[in-house]
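The structure appears right after this line, and notes come after that.
Yeah, one chain of the complex is gone here, protein chain that is, but the others are all in their spots.
Chain lettering (A and B) follows the sequence in which the chains are written, and residue indices restart at 1 in each chain.
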Amino acid sequence: MRYLPLTDADRSAMLETIGAPDIDALFVDVPHEAQLDGPIRGLPMHASELAVERHMGRLAKQNLAAGDAPFFLGAGAYKHHVPASVDHIIQRGEFLTAYTPYQPEIAQGTLQMLFEFQSQVARLYGCDVANASMYDGSTACWEAISMARRITRKTRAILSSGLHPHYVSVIKTMARFTGDEIHYCAPSLDAAPDYAAMLDAIDDDTNCVVVQYPDILGRIGDLSAIAEKAQAHKALLIAVVTEPVALGAIKSPGEMGADIVVGEGQSIGVGLQFGGPYLGLFATRQKYVRQMPGRLCGETVDAEGQRGFVLTLSTREQHIRREKATSNICTNSGLCALAFSVHMTLLGEKGLRALAAENHRLACHAVDTLANVPGVTVLNDAFFNEFTIRIDGDAREIVRELAEKNILAGVSLGRLYPDETGLAGGLLVAVTETTSEDDIDALAASLKEALA
Amino acid sequence: MNAPNKSGWKPAMNADGESIGGPATHTGNRALMLEEELIFEIGGTDTTGVDLPQPDAFAQRRTGGLERTAEIGLPGLSEPETVRHYTRLSRQNYAIDLGLFPLGSCTMKHNPRLNEKVARMPGFADLHPMAPSTTTQGALAVIHELGEWLKTLTGMPAVAMSPKAGAHGELCGILAIRAALEARGDARKVVLCPESAHGTNPATAAFAGYEVEDIPATPEGRVDLAALEARLGPDVAAVMITNPNTCGLFERDFRKIADAVHAAGGLVYCDGANFNAIVGRVRPGDLGVDAMHINLHKTFSTPHGGGGPGSGPVVFSEALAPFAPLPFVEKTDDGFVLVEEETAGDRHASSFGRMTAFHGQMGMFTRALTYILSHGADGLKQVSEDAVLNANYVLRKLEDVLHAPFADSGPCMHEALFGDKGFAEGLSTLDLAKGLIDEGYHPMTMYFPLVVHGAMLVEPTETESKAALDQFIGAMRSVAERAIAGDETLKTAPHYAPRRRLDETLAARKPVLAWTEPAAE
Partner (left out) sequence: MSRYFTDEHEWIEVEGDTATIGITDYAQSQLGDIVFVEVPAAGTQVTKGADAAVVESVKAASDVYAPIAGTVLEGNPALEEDPALVNTAPETDGWFFKLKVADASELEGLMDEAAYKAFVEGL
């Protein structure tokens, strides 16, 4: 057993030191009837590295990787090229096998990285401060609603119909237990986002308005009017960004007056990974920082006056506040935050803007190409790298049919909104720098064939 | 004689163990100890480490007139500068790869590199969560296979794989309990937690809308069964008990506790943070548990990554299984199916809902399954036995110098608990911890559990050799002796780390949480 360094001689010597006749003597407090008399039956015994790698490799090959097919899936998880140096750095043992930096004198690497990460996220989102990350976009979104409740002391949350339906599900699950009142309806297939309805819904009882930007259908609009009206009614605007690359091209929610900006950071550095681990981003105004959930890294000095970094404001957290904590979360997504930060450093502002422009250019090309396919209508006027097309019939069938031809066509609205028959013809199509013009042509050709 | 490094090398010390300071350097570096500035100080917004086509100024824009025109202020570095920046930062971190990491309750065991290799196979790493299930059968098989292992190892009939970390798993368990109670029209209000519980337990129960009450402990460090039984009643929804507990002891009366709670109509949550002590040897399902989360980043060796990501699947009893969250994987005659909103109506109508956008920490599932298959049923049993053996070895080798409050309560499980009794006036557990840093170790868990004054919780894990343990024990003994003797140099330790003690008061009074341009002078 290659991960266990003790030899049988070591074990005997140690038992003798302890004064125990055998290993069973150390389990004497476990009731006898609860102990197994040998290895659990029905499970295989230990295996060599080669054997395990073969088994797992076989399972991996039963999947169609995004890179092995024309690929157009998005809906909150995007395929982007991650530079090779990102993975090299996150595999350094000093990052990979470190713990939460509770001993700052020997964790300055992780802490300085988190401080840089927080600064990058705050700037990307157009906010004052960001935390050291959360589980993913959906849980960060719920945490934002909880935080708004602590600030406004009101409980009515108005969710835009353009919010990712899985995020809505997470919110509804949690709200059922906290008593928050959630207002939400499924989207309709309009060219513009539902901001007029949002404006109408805000009143003095409103805790927060939650708007995704770009929204689930890829639509974009100016959030300023919603921010103004929310603030006039002492409510907060929470903006949700599931595609951070977009903010290299379009205004940040912070610039438009959002009070809390949350989202998914997976696009930058992390990879698809079948849904996790991902990276929850969370930023807000300086004045709300003590109501913020999650870990925070702050700058300070050491006993010799040298700059250093520590986890700070930890009295908000569960290990000190117990049942009065701002959240029960005690993990961030540290290694994913590192991947994000390294990738963002490689990009820099120049690279991020170029990456965003390339995504948008290819998405425009895809829109124009698909609009020429008989039976396809493009919904969006404005979009970044993802848009919605409409076809007659059920887009789920088309997705399945094209998958059999090794074309991963997109995410059908029927899968996201199984109860909304009116949305069944909708298909979300995402296009990134990893999409080639040949891929777009292949999608157009196969759609044409399928719809003929 | 305490074992020094075998090489005999002691940085900045002479043969008598006295510090020998060298001259100041121009750079502030000390040979391999390299200082590194912030990316905001060394990078520029016009520098980039990627080659991308530069956008055409006349390209069409269909972004609704919302172009981002103002500078974002994101610095870039070229690839060599980037690699150097993060490599330099990495060298300021302690890590399992560098040495024994005795953080109690955190199970800092070796992270096998095969796990990393497998997680990066394109079929797992480059797979979209919403890809059609006909193209993801292998990934769904991994989730299912890992779930089967977890069910078998715990002796529980159901598992929820989606929780993102231990605390998220706890929340999952408590929400299932609340949903189950609500389903039978039983609005119970109180969750009982032992006073030795990790702070997450009460935080989770409060988050789920419960009032939290403490259960006292006996002098030997276990839950007070009589006090618990006296408190049970129609208002108690659940008890949350960590087993093995945070004092490093197995709760002998767990079965009796569970029976009493069930008899009073409540449910039993077991915090599985310390599952490493019993994996492969004891099945929590045999002890009457209704829900238990499993930290894949502890027991099943997925890396801690400087604070996450974790993964916290939850196993459930028959009573709670119908309430488990969406989505989950089901094996059918036609292959694996992902049960989510689209199909849940028929198959899983009582689910309390969804906890996260997608299916959980797939990247951790592949690693954990790789680890589990490597060890197998026999290896996992050896894991818990060696973990317990190592902890007892540390306990017995140090109990003469460090106060071990529960040393007479029987063998410890996977962690040894000490207190600061006997330290000289003015020296504390914190000082001992910082002294341990100078010895080249990450300190143990400090000041937890709260039931022991100046607590030090040492969890060596099974992946340490006897030689590594002996060296650690020597270091621990040496620093403890200095604390007892009143060695004032401990108060200013660490002396040899990249930073001296950091001013946490300053950080909290005037929080600086993001970089800003220094004002021009």
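Annotations for the structure displayed:
One rule holds for everything that comes next: a residue touches a chain if its C-beta (ideal position, glycine included) is under 8 Å from a C-beta of that chain, and two chains touch if they have at least 3 such contacts.
This one's a predicted model, so the numbers in the text were calculated from it and none came from an experiment.
Remark: the omitted chain is touched by one listed residue; of B:Lys189, B:Arg347 or B:Arg509 this is B:Arg509. Of A:Thr7, A:Gln286 or A:Thr315, it is A:Thr315 that touches the chain left out of the display. Listed for chain B, the residues touching the missing chain in the whole complex are 504-505, 508-509. Counting the whole complex, the residues of chain A in touch with the unshown chain are 290, 314-315, 320-321, 324.
The rule is short, and it goes like this: only the chains that are shown with their structure count from here on.
Between chain A and chain B, the centres computed from C-alpha atoms are 20 Å apart.
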